[in-house]
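Quick one: this structure, given as C-alpha cells, is what I'll be asking you about.
Moving on, here comes chain A:
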Amino acid sequence: MSVADWFRVRGRSLQSISFSLHRLTGLVLFIYLLMHLSYLTSLKLGKEVYESLIATTVSPAFLPFDILLLLATIFHGVNGIRVVLNEFGIGYEARKAMLYAAYLITAILWIIASVAMYNFVVGVR
Partner candidate 1 sequence: MKVIFNIRRFDGEKDYWQSFAVPVFRGMTLLEGLFYIKENLDGSLAFRASCRMGVCGSCAVKVNGKPVLACETQISSVNSSKLDIEPIDNFRVIKDLVTDFEGFFRKHEAVKPYLIRNDDNYENPVELIQTPKQMKSYYTFSLCIKCGACYSVCPAAATRSDYLGPAAITAAWRFIADSRDEGKEERYEAVCGDNGVWRCHFAAECSEVCPKKVEPAKAVQKMRIRTALHAIKKVIL
Partner candidate 2 sequence: MRVHHDIVIVGGGLAGLRAAIAAAEKSKKLSIALISKTYPIRCHSVCAEGGTAAVLREGDSFDLHAWDTVKGADFLADQDAVEFFVRESPKEILRLDNWGCPWSRTEDGRIAQRAFGGQSFNRTVFAADRTGFHEVHTLYERTLMYPNIVRYDEYFMTNLVIEDGAARGIIAIELKSGDLVLFEAKAVILATGGAGRLFGFTTYSHQVTGDGMAIAYRCRVPLKDMEFFQFHPTGLVPSGILMTEACRGEGGYLRNKDGERFMERYAPERMELAPRDVVARSMWREIIEGRGIESEYGPYIALDLTHLGEEKIEERLPLIREAAKKFAGIDPVEEPIPVRPVAHYTMGGVHTNMWCETPVKGLYATGEVACISIHGANRLGSNSTAECLVFGRVAGEKAAEYALSTELRHVDDDIYREEEKRIFDEFLGRSGDESPYQIKKELNEVMDSSFWIFRDGNGMKEGFKKILELKERYRNVEIADNTRKFNTDMIYAFEVGFMLDLAEAVAAGAIARTESRGAHYRLDYPERDDENWLKHTLAYYTPDGPKLEYIPVTITKWQPVERKY
C-alpha cells in the first residue's frame, strides 16, 4: 500500500474513504490558502492589482469553483470535528452514526452556504 492507495475505493469502507477525502480536501485548502496569501501580498504592488485580481475571481464564471471550495472547506471542518471527537475516545460506539451525520451536516451547510455565495456573487452585479 502506498500513498496512491489512500485514494483507492475498492474494498474499503466509508470510514477510510472519509480519511482519504479529509487528506484531499486538506490539500485543496492548503492550495487555497497559498492563493489567498498571494492575493493579500498583491496589495503591496498597489490597490489596482489587487482589485483586478478580485474582479476576475469574484465573478459568476468562478462560482462553480467557489462552491466546490466551500464543499471542501465544510467537509474538512465537519469531518475534522468528528475525527477529533473520536480520537479523544468520544462516541467510538456511535462512530458510524457520527460518520453519516458528518456527511449530512456537510450537505446541509453546503447548500445553505452555496445559496449565500450565489446571492453574494450574482446579486452584487
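Assorted remarks:
Rule of thumb we're sticking to: a residue touches a chain if its C-beta (ideal position, glycine included) is under 8 Å from a C-beta of that chain, and two chains touch if they have at least 3 such contacts; residues count from 1.
The set was built so that all candidates are chains of the complex that A comes from, given by their letters.
Please read these numbers as outputs of a predicted model, since none were measured by experiment.
Set chain A beside the options 1 or 2, and in this complex the one it touches turns out to be 1.
By the touch rule above, chain A contacts candidate 1 in their complex via residues 1-3, 5-6, 8, 10-13, 15-16, 18-20, 22, 83, 86-89, 92, 95.
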